[in-house]
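Each chain you see keeps its place in the complex, though not every chain is here.
Naming follows writing order (A and B), and every chain is counted from residue 1.
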Amino acid sequence: MSSYPYPQLDRPKFIWNTRTEAKSDVKVHEWIETLGDGKPNWSDYDVTLLGVPLSKSSISSSSASENPDALRQAWKGFGTYNLDEDIDLAQLRIVDLGDVKQHVTNIAYTHEQITVAMTAMRTHHPHALPLVIGGDHSITAQLVKGWKQSHKDETIGILQLDTHFDLRDTATLGPANGTPIRQLLDEEVVKGKHVHNIGLHGFFNARELKYFADEKGIHYTTMKQARRKGIEATIQQALETLNGEVDTIYLTVDMDVLDITNGPGAPAATPGGMYTAELFDAVQLAGKHPKVKAMDIVCLDPRKDIGEMHVKAAVHTMLSFLTGYCQRG
Amino acid sequence: MSSYPYPQLDRPKFIWNTRTEAKSDVKVHEWIETLGDGKPNWSDYDVTLLGVPLSKSSISSSSASENPDALRQAWKGFGTYNLDEDIDLAQLRIVDLGDVKQHVTNIAYTHEQITVAMTAMRTHHPHALPLVIGGDHSITAQLVKGWKQSHKDETIGILQLDTHFDLRDTATLGPANGTPIRQLLDEEVVKGKHVHNIGLHGFFNARELKYFADEKGIHYTTMKQARRKGIEATIQQALETLNGEVDTIYLTVDMDVLDITNGPGAPAATPGGMYTAELFDAVQLAGKHPKVKAMDIVCLDPRKDIGEMHVKAAVHTMLSFLTGYCQRG
């Protein structure tokens, strides 16, 4: 009888993971660090990941709260090496800070926590780019407010990829997933003219919201317009416009911007949307821009997903953005 | 060419519903009334139905908020005639009052609304039995409090069919779906000795909650004990005990009491639970008892349901209870 299993038993855990056998094949979960006792200098990180499992603030029923863990599970199937660009993300140091505290029944308390978490990231990891995984779109208002609190003199612009304006009124809804941009305008954290929304389409925005957007000077490009012009050209132009006007560009990706065939897991998934190939190009381009200093990915309900295609698209979106980040001059 | 469709076109709507062709086959949705302008005398109803589409107060992600409408849709497939008992529910007058107002982000406000809705039902329909469709179990605390406000001198007992004690602490959770019985005890709306919980089982209650239940004098019968004794005998004994002690018995059915094979749609569906045949017998028996004056059905997430079996079980539960109600002496 062979004696080969003994060495494994002497090791703390003798799981043999077939996929990591080839050491060259570093998976994303092996690359992303987690916080531990002996880790002294937090400021070394290039990117801080934060989960925000909040979807109680969604207008329609959503389990987007399960998205941070769904992404953590799914990225085990992705490597760090981007063959198309010949870039290995492993050159970045990235840490997963875990999830923001959630209160079971007090949404306002949770919202406040999210803002504090952003300010804490800016304090403890001032050189790291915050990459936040929602949760629903209500978290964006909290995160941008947190950024503003930490960088009071900065002018903030928003690059938004979305099917919706998210300009609905908090008077009736409270701070919900349909209101974040409105909140930022109302609270004067961001100016309308510094918001660029790309990918809106179809029959999913009320006419009044369009009038409101016009009134506030929000820039928006519908999906049809963006496709006609080219997604990359559209993104490029938004970045260039913002570059001359703001200090920080906050990138927010509402995963419902994807066409329902590419992103079935969004509570508001619709036909007529963006394809993943377009989205990956868009965020990679944004990742390259030196003023894009924070990103969030929101409104993906893994329970509604089909064949994990939306969740995998979200992981790919995050990695495409980080590929761009590696390509910054 | 035949002229037969003309009469239909002269009628406001020419849908021809194959299922209602045989007039004897009255479906539940044809029997349940809805409120309308010309209906003068509300106090005629025997039963008032109320939907409470709230599940933001659930500990784990739940779409039980979609349950009221799921039941309304499913009961179109049920008739009013109970062949087993030769009873036609159509002898009762029942009205669907619609749903309690929900606030998108303010759970406390919604909870308050639920209590007010119960007091309103007691005011406007004093002779009608309120039958409430949740939503999650947090609504039970609000409903019983509403009953108490309308009937201040009454002693209220609870007959609970549930996998769980629902005695968790609001200090950490707020008023959530794991806390309703605890809230009623803490706020002295109900006494521990007037709570009878039947169907608890397995590994789904913390030991401390059992000690707390013992300390408070709560009566509970595990699923194994109940099955050994007979479900009907167990229910009967609980009713008889309560009959001598309280004025009103409030029946609350947490649909997670069902075995996961019978009720896959509960967020906390588990093996080891009750079968529908047992549940239908249990609630019919409760329905017969004159002191059972209100009922709720909670914690069913139709999105998690499989082949509509849980939703149909909930409709049958409601109809079995009303069968018992028709059998009251």
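What we mean here is this: a contact is a pair of C-beta atoms (placed from the backbone, for glycine too) under 8 Å apart; a residue touches a chain by one contact, two chains touch by 3 or more.
In this text, all values refer to a predicted model and were calculated from it rather than measured experimentally.
Asks: All chains are the same sequence, and 2 are placed; what is the full number of copies?
Replies: Total copy number for the complex in this file: 6.
One rule holds for everything that comes next: only the chains that are shown with their structure count from here on.
Asks: Could you put a whole-Å number on the gap between the CA centroids of subunit A and subunit B?
Replies: Their C-alpha centroids are separated by 40 Å.
Asks: Would you pull the subunit B residues touching subunit A in the complex into a rising list?
Replies: Of all residues in subunit B, those touching subunit A are 55-59, 61, 63, 65-66, 103-108, 138, 172-176, 303.
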